[in-house]
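What follows is an incomplete set of chains from the complex, kept in their original frame.
As written, the chain order gives the labels A, B, C and D, with residue 1 at the start of each chain.
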């Protein structure tokens, strides 16, 4: 499946931090460039996400703020 | 000002595409890794964004979907 | 690819309305239940989206407001 | 009050899962079509949300990704 989201970056999971309902997952998409994602714990279990996994960070263009 | 957003990536503007009210800005944050942002034309003018500028892509962790 | 997004609804494209940079795409995911999406025109072209296509509406749980 | 959000789907609450600060609420908006929402625990208490309630899932068009 191809996505309309303009930002689709494959990488490697470097951290999974579980809370009660929300988890934080960190994906390294380029050397030293780590994207942090906040997703449901349900999703972490559903995808079986763990450190070392190949995973993709997906971000809709409308969610990106620009600073200058 | 420091931001709560977990994803703050400095880079270089490689494209600015203006519509009537919405513009798309592309920022290269690592070699070959380009983040696309959809912002208001008003913001493009306000920041004076143009190709070649140093700029930063800012993304809240809660906006990042993970795929596996 | 499996997604962390909790809401992944397959359906049929019933409308594509293109603006200069932003397009609106409507997907019927159940009889009479139409989801409206606002995406980049670039994405519409990239996916070749047109009326009648099978397509999927994807929504992160953190983007859903509840009313009562 | 009428909302600008293009996606306003009434349904029935089928699950409420409370964490420390964030809760997940599931609303069935069509037979078998369940929308998952991640909201604050404060909001769950404020609305008195519980299984069996009539409730509405509200989603802005700019938050919907399209897959094909």
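Note that in this section a contact is a pair of C-beta atoms (placed from the backbone, for glycine too) under 8 Å apart; a residue touches a chain by one contact, two chains touch by 3 or more.
This is a predicted model, so every value here is computed, not measured.
Assembly remark, whole complex in this entry with 4 chains visible in place, copy number of the identical chain is 6.
We take it that only the chains that are shown with their structure count from here on.
Chain pairs B-C and C-D differ in how many C-beta pairs they share in contact, with the greater number at C-D.
Averaging C-alpha coordinates per chain places the centre of chain A 21 Å away from that of chain C. Remark: chain B and chain C have CA centroids separated by 23 Å (rounded to whole angstrom). Chain geometry summary: the mean Cα position of chain C and that of chain D are 18 Å apart.
In chain D, the residues that touch at least two other chains are 24, 36, 38, 62-63, 65-68. Here chain D touches chain A in the complex through residues 17-20, 22-24, 36, 38, 62-63, 65-68, going by the rule given at the top. Residue ranges of chain D in contact with chain C, taken from their complex: 5-9, 24-25, 27, 29-31, 33, 35-39, 43, 47-49, 53-68. Chain A meets chain D in the complex at residues 1-5, 19-22, 40, 42, 58, 60, 62.
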